[in-house]
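Here the complex is missing a single protein chain, while all its other protein chains stay put.
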């Protein structure tokens, strides 16, 4: 990382700024935490009034922002989308992850595997036979790449990722440390004596382009055919994806959620943390699930929101739980009604 | 993998078939996905009518199956159990996992450890002193085997498995990538100043024969004594097994479930995904638990089914949740009754 000047930042995001372009910018922070050498951003007009209190050396704001008088030491940078511009600056100038290149030793690369010179292979990485690597692939230490796996250009596998044989990973993917891709699906046939026979899992896993997989997440290979995660999906840490699951484009799933075998989730869905989907379900596009929801049936209507176990439509769930909290009182009200009813009912005459 | 002929498949499963025994079979699939060089299977008589639509080169069916007219290019193989026969064929002819043998370098094998010639030790595997290995053990790269651990014959540890010292693993076990066996139990004694003193965890873990452990699952060692998983148990991915837990023979547990310390689960149980068992419970044999169930009390009756948090008998839970969804309406009905009751009650005379 080389310390950038304000001018370099402004040029990188194609912004407009009348400050001193030679000022060195040493870091990036939120508006309140920013030190006097940092760049920050301000997206929400509600907080425009806070701009005079920041110590930041520079703040990104919208082109059309109408701001109160600002602190003279704070340069204002106007741009189209301040948050995205801030992300671009983080990525280009303040990213602690450097692009690595070259092959470290000792590593284990099977004979016949071609490693493009733009790739990084960390020490103690293991690459089995038949593996195909795209340009700029970065494979960190302790990563295992099983036989005949394909890894697309610019894809990054952090330390200790384990990829079982025959996996297909697209371009521009990120797989975080400890994730396991292609482990056996959970398939066992019950035998008459109460034991289970293992059903061989001969399918594979396909991660399409721009998929991100979180730390220690597991994605099982298909029994037959494929487990597929379509382009642009983002999966957080410690998620379980069962065999033969299919996840549509740009769906995002938060940590510790699980999808059981053969379930198919549509595109553009948003899944909270610790959610569970039962197996063999069909889940409509653009649906959303609150944290800890348990989905046990198909979801047919696009764009709907769900919560609870078993899942209910979001608003229905909120209403039910208002009453749930008052259940003992409700029971008491019913008991009172029963007492009154008994007093007013003429004695039975049989 | 060598491409088998139809004749070789039929012989392997001891089936009967009148097709062309020299046909090469290139793969295995479900009936609908099968390509014209694949073998498939048909177990359920409900789907017998679909056999004429498959492209498969061969289909396994029951000995006594009465089928509609079939496609001439599809050879029919009669056998006792088509699904099991299909699994046997998958395992023998289409399994992407080859049995490996020999010691790759660099690996770390402590002096004095005997490695039978039938074993596989992958590069970057670490085997500490006092470890005992059975015949045909396969230890994949990046696996750590702590001191004095025993591993039985034919057991397979995939890449990156971590086994703490003193663990005992039986014959014919499979442990998937990233699983941790024998980590410390969660035991800390509260001190008067609010801090915690670590309780040393000096017990061990025993996995009996034919146990399968999923990717990134964790099994804690006992505080004293042993954490034991009996023969034939199958555990899916990302499961937590606490210290001193005991799991009976042939119990299966789906992904992301957890069993807290000192709980004892009987034999032949079936546990869904994301289920939690509290600590110090006794769970009866052959009981079953729906996904996301929370079990907080002993389960005494064998063969019972449970669902919900806290767990209720399965059918009771279903009934309660029908009403739960209508709780706001139930509250309104009670409110209406109260209004009516007030109208009909003579005014109080005190």
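Labels for the chains are A and B, by order of writing; each one numbers its residues from 1.
The working rule: a contact is a pair of C-beta atoms (placed from the backbone, for glycine too) under 8 Å apart; a residue touches a chain by one contact, two chains touch by 3 or more.
From a predicted model like this one, the values you see are computed outputs, not experimental measurements.
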Who touches the missing chain here, A:21, A:177 or A:284? A:177
Which candidate, A:115, A:159 or A:189, sits in contact with the chain we can't see? A:159
Across the whole complex, the chain not displayed is touched by subunit B residues 106, 108, 124, 126, 142, 144, 146-148, 160, 162, 164-166, 178, 180, 183-184, 186, 188-189, 194-200, 202, 204, 216, 218, 220, 224-225, 238, 240, 242, 256, 258, 260, 274, 276, 278, 294, 296, 309-310, 312, 316, 319-320, 322-324, 326, 330, 333-334, 337, 340-341, 344
Residues of subunit A in contact with the chain that isn't shown? 28-30, 33, 83-84, 87, 90-91, 94-97, 104, 106, 122-124, 140-142, 158-160, 174, 176-178, 210, 212, 214-216, 232, 234, 236-238, 249-250, 252, 254-256, 267-268, 273-274, 291-292, 308-309, 321, 324-325, 327-328, 330-331, 334, 337-338, 341, 344-345
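Everything below uses one rule, namely that only the chains that are shown with their structure count from here on.
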Measure off the straight-line distance from the CA centroid of subunit A to the CA centroid of subunit B, and report it in whole Å. 26
